[in-house]
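Only a single protein chain was left out; the remaining protein chains are all shown in position.
Take a look at chain A:
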C-alpha cells in the first residue's frame, strides 16, 4: 500500500473512477487483493485451517444463517470457536466454508466493497448486485482454489422488493446459484441438507427456523468428523445470524444456548433427532 510521503492524498485517490473498492485496489494496491498471490505449485489442502459446515434457511419475512464453530487442519482440530457467519452489510449475511484464512479475508473485503459502494453512490446495491460482487471476488481466487485453498461462501439477505429472505450459493469458480428455502455448504453439508429436507416448512416462525437450522448442524456434526457439534462442556454454540426488514442481527449467545439446550435434552431421549409423524 502506498500512502503519499508528503501527506497529500495520493494522486490515484483523486482520479475519478468507479464505485468498487475491489477495482480501486486492483489499480492502486493489487497486492492487497487475496487472489493475486503466487503460491508455487504445492497442495495446501491439509496445511491450513479449513472451516466446515454452514446452513441457511428462509422464513416468511427473513432468513437465518448459521455455522458450526470448528476449523480443521487435516485430522487436527485447528480451532474450536471460529466464527464463520458475518454481517455483509445491514441487510445481508455472508458465511464461508473452506480455507479459513482466505475466507476471513474475503469476507472483510466483501464488507468493505459493499460499504464503499454505499458511501460513494449514496444508495445500497440490490441483493442481486451484492451477490454478483461476491461472485467476482471468488473468481479472483480461482488459482488458489485449484491448490486446495478454495473458499465456498453462502450469501443470504433481505430483499426489499419481495419483502423476504433470499439465499445464494457459489462454486469455487465463482458460479452463483439462487437457492429456494434452504441450503448448506461445507464438509457436513450433505447431512445438514438431509436434516433440513425433513424438518423445514415454509411457514416456520423465525425462532422455529433457528431451531431447525440448529438441528441440521447437530446432524452434520453427528456424521461428519470435521463439523463441530455444540460444545456442552465449554458452552460454545453455533453462530446464528438473522436478517429481516430490521436488518442483520446476531442472535444473542443466551438465546442460542436456550435452543441448543432444549434440542440437546430431546436428543437424550432420541439421539437421531425428531422423527416424522407420518411416513407417507
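Quick note on the criterion: a residue touches a chain if its C-beta (ideal position, glycine included) is under 8 Å from a C-beta of that chain, and two chains touch if they have at least 3 such contacts; residues count from 1.
One rule holds in what follows: contacts and distances are computed from a predicted model.
A.B. asks: Select, from "VWFA domain-containing protein", "3-oxoacyl-[acyl-carrier-protein] reductase", "Proteasome subunit alpha" or "Amino acid ABC transporter ATP-binding protein, PAAT family", the UniProt-recorded name of the complex's unshown chain.
C.D. replies: "Proteasome subunit alpha"
A.B. asks: Check each of A:36, A:116 or A:250 against the chain that is not shown and name the one that touches it.
C.D. replies: A:116
A.B. asks: Return the single residue from A:77, A:142, A:245 or A:258 that touches the missing chain.
C.D. replies: A:245
A.B. asks: Who touches the missing chain here, A:68, A:89 or A:219?
C.D. replies: A:89
A.B. asks: Touching the hidden chain in the full complex, which residues of chain A are there? Just list them.
C.D. replies: Against the missing chain, chain A presents residues 1, 6-9, 13-14, 16, 21, 24-25, 28-29, 32, 89-90, 108-109, 112, 115-116, 118-120, 122-124, 245-247.
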